[in-house]
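Can you keep this structure in mind? I'll have questions shortly.
Omission of a single protein chain aside, the complex is shown with its protein chains in their original locations.
We call the chains A, B and C, going by the order they appear; numbering starts again at 1 in every chain.
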Amino acid sequence: MELTRDTALWIYDRMTMIRVFEERVAKLFAEGRIPGFVHLYAGEEAVAVGVCANLTDDDYITSTHRGHGHCIAKGVDPGPMMAELFGRVDGSCKGKGGSMHIADVSKGMLGANGIVGGGPPLACGAALASQTLGTNAVTVCFFGDGAAEQGTTHEAMNIAGVWKLPVVFVAENNGFAESTPVGYHCAASTIADRASSYAIPGVTVDGYDVVAVYEAAAEAVARARRGDGPSLIEAKTWRYFGHFEGDQVTYRTAEQSAAYREHDPLTYFATQAVERGVLGRDDIDAADRRAVSTVDAAVAFGEASPHPRPEDALTDVYVSYPREEVRS
Amino acid sequence: MELTRDTALWIYDRMTMIRVFEERVAKLFAEGRIPGFVHLYAGEEAVAVGVCANLTDDDYITSTHRGHGHCIAKGVDPGPMMAELFGRVDGSCKGKGGSMHIADVSKGMLGANGIVGGGPPLACGAALASQTLGTNAVTVCFFGDGAAEQGTTHEAMNIAGVWKLPVVFVAENNGFAESTPVGYHCAASTIADRASSYAIPGVTVDGYDVVAVYEAAAEAVARARRGDGPSLIEAKTWRYFGHFEGDQVTYRTAEQSAAYREHDPLTYFATQAVERGVLGRDDIDAADRRAVSTVDAAVAFGEASPHPRPEDALTDVYVSYPREEVRS
Amino acid sequence: MTLVSEAPSTTRTLSMRQAINEALRLEMERDATVILMGEDVAGGATVPGFEQDDAWGGVLGVTKGLVQEFGRRRVLDTPISESAYIGAAVGAAATGLRPVAELMFVDFFGVCMDQIFNQGAKLRYMFGGKAKVPLVIRTMIGAGMGAAGQHSGCHYSVFTHMPGLKTVVPSTPADAKGLLAASIRDDDPVLFFEHKLMYDVTGEVPEGECVVPLGVADVKREGDAATVVAMGRMVSFALDAAERLAGDGVQIEVVDPRTLSPLDSDTLLASVHKTGRLVVVDEDNPRCSMATDIAAMVAMQAFDSLDAPPQLVTAPHTPVPFAPEMENFYIPSVERIVAAVRATL
Partner (left out) sequence: MTLVSEAPSTTRTLSMRQAINEALRLEMERDATVILMGEDVAGGATVPGFEQDDAWGGVLGVTKGLVQEFGRRRVLDTPISESAYIGAAVGAAATGLRPVAELMFVDFFGVCMDQIFNQGAKLRYMFGGKAKVPLVIRTMIGAGMGAAGQHSGCHYSVFTHMPGLKTVVPSTPADAKGLLAASIRDDDPVLFFEHKLMYDVTGEVPEGECVVPLGVADVKREGDAATVVAMGRMVSFALDAAERLAGDGVQIEVVDPRTLSPLDSDTLLASVHKTGRLVVVDEDNPRCSMATDIAAMVAMQAFDSLDAPPQLVTAPHTPVPFAPEMENFYIPSVERIVAAVRATL
């Protein structure tokens, strides 16, 4: 493991932050304090964090309906995130988006997306802007195994190949699209191999090993920055919770879930880092404590934030529009 | 060449019929006797004919905007076809569809299509119906190289793989999508290789060699009939005319076109067939004469057919609907 | 409610979810060419133990239990490829099946609209009437769940606009059962809109076969003070408004078109001729909407009967916001309906 102490610290810090955040959201949702649909990222932390460890605030990411982890990995502030899930005015989207549309353009996080396959074309656009404007920003497009069957994903990978766009496509293969296994919905049951359809590099990595993800992403991001075009990374992972909160998860066995929990990506990384002396036990404990206090503060921030006024529904539709028109 | 005399006769007969039909349409269009957009199939005859030589009237095909050749190869009567291009009541579609929607469901020809990539999902549906109803019909989906970049094509090949549908996908790679070369619009510049994305067989054949097409299709059709699922065939071909009538074709050189005309699929097949004694020169000449008289008769039939009444525009929208509703 | 087939003797209380599920079961028993397709309509495809069982039975459980009875060849889980499977439903409908495809949320129509409005809707016409497309697309509509901007729309106006499609929006469990049966038996492509907040709404539903014909509106409450035309979930809002107004001696007539295309304009016009006043309540966005469609039709065909300007109570021209306060403001309210009726008096 080649990681510097700083990188290792950052990685663990973000992974534990995501874990604590998502477990708290599950609790808050169960208590009825969060409306709508909530899709949790717990179990998949190593993917978002391993990838985003290679990015700066100037780089972009597009996300999915399962976007909290991508936000935290990209540096979005947990306070406004929690406020958004609560639907408050200090939320990242002023309470207009909620979990499925959580975003922070100032951090290059171009939004969770309620449409499976909605992100890949947008990612090509952000990359096209960087290419045209001559910045050397890179865009990462996270999508699920189910999204791989959506036509937009195919079109986006091809056009990225045609235009040699600085995009990294990251397929988060957690084995299921809702209750449907990838072995059923994906005729070839591998996503990385699709790269050959677009003459771009494609690799499969263990999405439970954050260092493996980090290294694969480092190569793909460097390639994109060099102007050599897109890549596809398939990260094999697993979600700890149901598809969304409320899902009974009958389609997975306790054994399967236990087996994955066995190799929990956070514990695995922490153990390795400590064994190899890159981090100390105390670093891990401190990070865990930081995560808890940050999430406590985020919840407090969210609860303290005022509720929007009903008529706020009428603003932010357009930059400019005759006001009465948006009224019914 | 393993062809029986009957098959060889049928093949040449259909190829020359398509050629004569299309050249006549070009003339009629230039004379202003055919309205709308017309996309001619001349040069690509070996693909439609080589494939359809493996099909019966119970099998289905879906087509493209360049559909006349597919119709003739599938056994659609040139008379109603010409009447349709003229927009007459005896047209295959009673003058409502025209060239871009020419169809004959009674012959299993499920329509030309004005939407690039419109056909592949429909093809999966016809195949699903055969599979569900337990007939052993096969569906062939013709699509162009440009259509390969459409999301629907990707989705259809994947779902056909998932459901092991009796479909044969035939990519007609004529080198261009309008004025855009396949080398530009297709990141991998090969279509057959995409089969691996769906774990289905994929082959590339010389679309100018009708026997090669016939043999590749025979294998794919047999596989589908056996219930072993879909296949993808990429046939390399070339259109003699412009993208549509009126296209100046500045994007191709005279040399390129000449080189292709050199290996004209009809002459090539005729020469081979005669050399190997499968057919006689007289068979060829007779077929050519038959094609001319058939097309003459088709034109006469089309011209003799009455024009539709203006208000016929209001019929055939629904099987049942309160009449006044379709009026404006 | 009109019953075409001999009226069944008995009814019992069912939820909208149960009523839709029952209609699907009965039609599948009646006709072996009826199949279901959609994401997780059974769920758990190829998962050991789920060969003849469903893991989900639809995201909100509407198709639960059907795979047990009809098996996975007739209840097909699909990849997330709406264009492919809805297009396949169109192709299968043109070649001998009667598919019932599920578009989970209507907000997803943007990924598969071509197969719906250009292929399914126009195939018959473009082929000169020589084919038919007996297809039903079931889809969820409506705000009120905190599902935000891409899971809460209605947009039935977009499909009603399109020639070749029929559009159905049930407002009661009994109507849902009867209209879905009629839609499945219909030889044209039908979009069937189910409001996600109504699945647990209960009502009396006839046992056994019952068919509510398409194109026939239903007067849900009679009155002579004003005609209130409402669709889907808005019908119950209109009935609540009617109760409140009745308290002040104002008796409004609540008319539910039930099918938007074809639209039973005769029934709507008859009511306006009687009341002289029109209020249209529509949860969809206001521009080029069913609300404007009905108001324009009435203004043209019952101009002399109208004693006051038509009033439209609709969602605003905005996406659906997430926070409950804003979402509730977005949804037409009983108060706004009452006010609109008063404005016509």
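Operating definition for what follows: contacts are C-beta pairs under 8 Å (C-beta built on N, C-alpha and C of every residue); 3 or more make two chains touch, one makes a residue touch a chain.
All values reported here derive from a predicted model rather than from experimental measurement.
S.K.: Give me the visible chains that the unshown chain touches, in label order.
M.R.: A, B, C
S.K.: Of the listed residues A:G36, A:G91 or A:G229, which contacts the missing chain in the full complex?
M.R.: Result: among the candidates, A:G91 touches the missing chain.
S.K.: If I consider the whole complex, including the chain that's not displayed, which of C:N118, C:T139, C:S183 or C:T259 touches that chain?
M.R.: C:N118
S.K.: Using the touch definition from the top, which of C:G164, C:P206, C:G232 or C:P257 touches the missing chain?
M.R.: C:G164
S.K.: For review purposes, identify every residue of subunit B that touches the missing chain, sorted by number.
M.R.: 35-37, 84, 87-88, 93, 95-98, 100-101, 113-118, 146-147, 149-152, 177-181, 183-186, 250-251, 307-314, 317, 325-328
S.K.: Spell out the interface residues on subunit C facing the chain that's missing from view.
M.R.: 83, 107-118, 121-122, 125-126, 148-150, 155, 157-158, 160-164, 261, 263, 285, 287-293, 295-297, 299-301, 303-304, 306, 308-312, 316-319, 321
S.K.: For subunit A, which residues touch the unseen chain?
M.R.: That gives, for subunit A, the contact residues 60, 62, 91-97, 101, 103-106, 110-111, 113-115, 118, 120-130, 132-133, 151-152, 155-156, 158-159, 162-163, 315-322, 325-326.
Just so we're on the same page, only the chains that are shown with their structure count from here on.
S.K.: Roughly how far is subunit A from subunit C, centre to centre by C-alpha average, rounded to an integer in Å?
M.R.: 35
S.K.: Which integer distance in Å separates the CA centroid of subunit B from that of subunit C?
M.R.: Roughly 39 Å separates the two chain centres.
S.K.: Would you please write down the residue numbers of subunit A that are in contact with two or more other chains?
M.R.: 149-152, 184-186 - these are the residues of subunit A that touch more than one other chain.
S.K.: Spell out, as numbers or ranges, the residues of subunit C touching 2 or more other chains.
M.R.: Answer for subunit C, listing residues that touch two or more other chains: 78-79, 81, 83-84.
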